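A single protein chain has been omitted; all remaining protein chains appear in their positions.
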């Protein structure tokens, strides 16, 4: 390199006096220019003669001298419906997932779910903004090359095909907001000392989606899911890899129970981060509550 | 509503967590044909009450009886976030399926300048916009921000400008060089062209 910026600057520093408190200065900032208020020194301060202008007793904005103003006469028309209540699924594309796998941000030897993606600290779900999970989008369906066990909240047919073509599995799974908050940041959740929540079933309008084998819903009949896999392979023209003879079969077939949100941990357990142990209450009613869908 | 409750019940039956009377114990023998298809799936809470192999500390203080497990804490460890960005593993070929490739150190060492990768191993090339009023008309100005420049920053600016002039055919490409902040800003929506230029130089 002809002239090295950093090296040159450091060579210069060696010749200069010691950097001390009395010879350092900030860069000149030209963001805020002090405006000279020329009117402030004049007699009438630029306000003119008498009246509302000089005395600052203006009418309120929109006031029409007592006549009902336009803002009140025009009726309110709400066009947004229940947008604030609708579920949202922030997108993450197949290309992004592939990039995470390439750069080893995500461990493919474990199932990839909300926790794996959020633990990279690159993506987060905000329950206050009605985020219910991730929507796996189609961008990168041609380049997706990994054999993974994916668990997301919304998919299309093309994405399922892209994943299953490489020998992976994909499931769509519903989580209620409390569970989404726990999955987004498990460490913060465990530090609260609350019992691991049991996941609720989907609401009315989502139940159909998650029971449909074409969407690989977690509530769908597993036999129909296998049929759907074969049909999709025929539709998109790829050979469906055989799962039974796969070395990572146990990984690909790992599924959570519908009430379970963390792999290996059951609802009702309390994680003690300080002592590095798990507390499991023995009360009958408690156990029954966390074992059943009511 | 009726259709919903029926659908819900069907869903419940599929996951085998049916509403049970208070006094009944959890039915262990009801093995579902559905779950046997997915071999190796873990079933919850179908075991008898836990064995008393727990290490009991002073439990007289607590109102509820509980069991402590140290072995199962290993399931918590993969759930903890990764605090430091991991290094990139060696791939058999580049670019990787997502289109990433590492810097070409040989090619890069021959250049007069250098653009370092970010901590996430990506190029520090960022498109951006500023909003201005030009003669009271609101306009959006696009720019490309290139950070982390080492070496001869003016040579990089000259090469980049020439490259973009050839690519776009425009007579003038406006650039800003900030020597202290060690960045360059190029006016226009040329993020892809800038990235390909830098990749071509091995950055």
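A and B label the chains in the order they appear, each numbered from 1.
Operating definition for what follows: a residue touches a chain if its C-beta (ideal position, glycine included) is under 8 Å from a C-beta of that chain, and two chains touch if they have at least 3 such contacts.
Here is the rule we go by: contacts and distances are computed from a predicted model.
Participant: There's a gap in the complex where one chain should be. From "RBR-type E3 ubiquitin transferase", "TBC1 domain family member 15", "Large ribosomal subunit protein uL4m" or "Centromere protein X", what does UniProt name that chain?
Facilitator: "Large ribosomal subunit protein uL4m"
Participant: Can you say which of A:6, A:204, A:234 or A:250 touches the chain missing from this structure?
Facilitator: Candidates A:6, A:204, A:234 or A:250; residue touching the omitted chain: A:6.
Participant: Touching the absent chain: which residues on subunit A qualify?
Facilitator: Considering the whole complex, subunit A reaches the absent chain at 5-7, 9-10, 13-14, 18-21, 24-27, 120-122.
Participant: Since one chain has been left out of the picture, which residues of subunit B touch it in the full complex?
Facilitator: 81-85, 103, 105, 108, 114, 116, 119, 150, 180, 182
Here is the rule we use: only the chains that are shown with their structure count from here on.
Participant: Distance from the CA centroid of subunit A to that of subunit B, rounded to the nearest Å?
Facilitator: Subunit A and subunit B have C-alpha centres separated by 10 Å.
Participant: Of all residues in subunit A, which touch subunit B in the complex?
Facilitator: These residues of subunit A touch subunit B: 1-6, 27, 95, 98-99, 101-105, 107, 110, 115, 118-122, 140, 143-146, 185-187, 190, 201, 204, 207-208, 211, 219, 221-223, 226, 249-250, 253-255, 257-260, 262-266, 271, 273, 276-283, 286-288, 290-294.
Participant: Quick check: in the complex, which residue numbers of subunit B touch subunit A?
Facilitator: 4, 7-8, 10-12, 14-15, 17-20, 22, 26, 34-35, 37-45, 49-50, 64-70, 72-76, 78-82, 85-89, 91, 96-100, 111-114, 120-121, 149-153, 155, 179-180, 182
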